[in-house]
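One chain of protein is taken out of this complex; the other chains stay put.
Each chain gets a letter, A, B and C, in the order it is written, and its residues are counted from 1.
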Amino acid sequence: MAETLEIRWHGRGGQGTVTAAKVFADACLSGGRYVQAFPEYGPERSGAPLRAYNRVSSKELRMHCPVLKPNIVVVVDATLLDGIDVTEGALDDAIFIINSSKDPRELREKLKAKPTQKVFTVDATKIAIDCFGRPMPNSPMVGALAKVSGTVSLDVILEDVKKSFGKKFSQKIIDGNLEAVKRGYEEVREG
Amino acid sequence: MGKVVAVTGNEAVAEALRQVNPDVCAAYPITPQTDMMQRFAVFANNGKVKTEMILVESEHSAMSACVGASAAGGRVVTATSSQGLALMWEILFIASGSRLPIVMPVVNRALSAPLNIHGDHSDAMGARDCGWIQLWSENAQEAYDNAIQAFRIAEHMDIRLPVMVCLDGFIISHSIERIEYLDDELVKNFVGEYKQLNPLLDVEHPVSYGPLILPDYYMEFRRAQAEVMTKVADVVLDVAKDFEKISGRKYGLFETYRLDDAEIGLVILNSAAGTSKDVIDEFRSKGIKAGILKPRLYRPFPYKEIGEVLKHLKAVCVLDRADAFGASYGPLFMDIASSIYPYKDKPILINKIYGLGGRDYLPEHAELVLNELVEIAKTGKVKTFKEYIGVRE
Amino acid sequence: MKLKGWKEVNPGAVITEAGSALKFKTGSWRAFRPKWIEENCIQCLFCWIYCPDMAIKVKDGKRAEFDYDYCKGCGICALECPGKKGNKAIVMEEEGK
Partner (left out) sequence: MATPLSLKELSKKEVLLTAGHRMCSGCGAPPVVKMVLLASDYPVVASNATGCLEVSTCISEYTAWKIPWIHNAFENAAATLSGVETMYRSLKKQGKIDKEIKFIAFGGDGGTYDIGFQSLSGAMERGHDMLYICYDNGAYMNTGIQRSSATPFGADTTTCPAGSAVPGKLQQRKDLTRIMAAHGIPYVAQASPSHWSDLMKKVRKALEIKGPKFMNIIAPCNRGWRSRTDDAILLSRLAVETCYWPLYEIENGVTRITVKPKEKKPLIDFLKPQGRFKHMFSPENEWMLKQAQAEVDKNWERLLKEEEFTKLQEETKE
């Protein structure tokens, strides 16, 4: 892992993207790391494209502005790829993680990713439906990000998801989400 | 070491307020403060604090109720932002003039019109001379730490003045950051028991608050209040010393970053100071002697102390996240200019207005300003003393 | 009276001496002076309850003399006085006569 990892999330309002960034930040706290998670602030409207950001670092994070040169770009909704340039500012060795049932190679072409950049996909929506019956891809995406970034182990991320769901949700929903994180972690693949 | 968590600035300050456990809290919603008081209300309604909530019908009544509750004889908090602070304006002066130690987090936000809910410093800057102490915070950790220290400062028997704890709207209030919480017991002991002074509820010793003071005495009361302000800095430093003992975190009247041997410097408040520090490191690695001064105690402003640390620089840019319409310069600039005014040899000062209404302050902005300062330091020539940055032409 | 300097004033202008207004005599405001005619007084105490200036002394539930230190001479007491058999127990006279 680079000294400071900067992540940019692309999603739509109502998909839980901001929550995903928060859960990920929480999980990264272990090992004395510094973390940040914040959305691009604006009126949050269901369905509207939005961005959220993470920074994870072994040293104090002082930067308080959006991530402009992400190491990792997470695309929670592949339909965004048609309207938004998710590669903007991405570093030459950036990693893209996209929620899609398609072959990563196909998306690599669509993104016009540089040879030095890596493209991963995970069918997060399908996993979510399988696991808890709702098309909320954030849990599997957190799992996939944990795996690809190498920042957190599966155990830690599962523990954290469990904690963040707290008492607000039924055991069934929590178990479903844990399964979804696990499958996201296991099923993300590179192309 | 206390508990390490990843939380928003609002959450962190709400946690500080829970640990302080005030007697009364007045709350009224306004973005981006709302979820701080919301979180506190959850503590109150779940019996996690002894605090009685007053869910007022406006910020004006929030501050009015705080004045009543504080005069009654107990520890009082409220929080606000922007228009809410503006609506309180009248009563802010009454709180300080009556010497009531109310603590109020202010989640900084722009003022209307046009309507904007995002972070800038126009609200607190507008209230800077209302007799309140102001502590400013770069990040969630500082906001949490300042909130706890604020009670000790406000309630100090030599001071008895209200304190605002400023943090940037959204950038800090709504962003999740790693912070370290202190243990409940430590905070409780640190702030200590509330000490009453002329409590209204002491019916055996009736007092009258809020007399009409005619010209024969008004100036004497104002002069006395001005005198209290001169004692604040020492108390802030004493409280910081005690706070360091329980937290390991050091606070002063302001923070200097690589400023000692610097030739050029930035003066900047709150969250943008952090972003600037990373850029300063880049310039230092290129051999450019740059540093930062970040005020913490903004009111009363430590003119002398700040003048001392800035006087040796060649060129300084003061970055203001608020404009002072019709004045030549932004509010922070005017204070910095006053600080270095007494010195014969002093840096050239320029002023940039940035980040209004939530406009991002990016590293490139700091770079731009630092490059300009390098040039000014070299040539002694200034093109523009004040200008907006990050604005479209 | 010597006025205090700024170092001597109370913090926050709080007044800690309850009822200190008693030191401020308002008797000089009076242009008309109420006169109590005790023989016409039925001790109804209307004057006492209606007096805006707390300028009627009472002792053990009985009316006593006016407190001319404070009486502003409004005449409410005289107007409201029922008197005895049509004779008022309070009449107003020009001050200084």
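Following the convention adopted for this analysis, a contact is a pair of C-beta atoms (placed from the backbone, for glycine too) under 8 Å apart; a residue touches a chain by one contact, two chains touch by 3 or more.
Quantities reported herein were computed from a predicted structural model and do not represent experimental measurements.
In terms of the touch definition stated at the top, the absent chain reaches B, C within the entire complex. Shown as candidates are B:M36, B:I54, B:V236 or B:L293; the residue that touches the absent chain is B:I54. For subunit C, the residues in touch with the chain missing from this view are 15, 17-26, 29-30, 43-46, 48-55, 58, 60-61, 67, 69-70, 72-76, 78-80, 92.
Although one chain is not drawn, its touching partners on subunit B can still be listed: residues 23-24, 26, 50-52, 54-58, 60-61, 64-74, 76, 90-91, 94, 200-203, 206-214, 216-217.
Here is the rule we use: only the chains that are shown with their structure count from here on.
Separation between the centroids of subunit A and subunit C, computed from CA atoms only, is 81 Å. Residue positions of subunit B touching 2 or more other chains: there are none. The residues of subunit A lying in touch with subunit B in their complex are 21-22, 25-26, 28-29, 32-39, 41, 61-66, 68. Taken in their complex, subunit B has these residues touching subunit A: 4-6, 118, 138-139, 168, 170-172, 174-178, 271-275, 277-278, 358, 360-363. Residues 3-7, 9, 11-16, 18 of subunit C touch subunit B in their complex.
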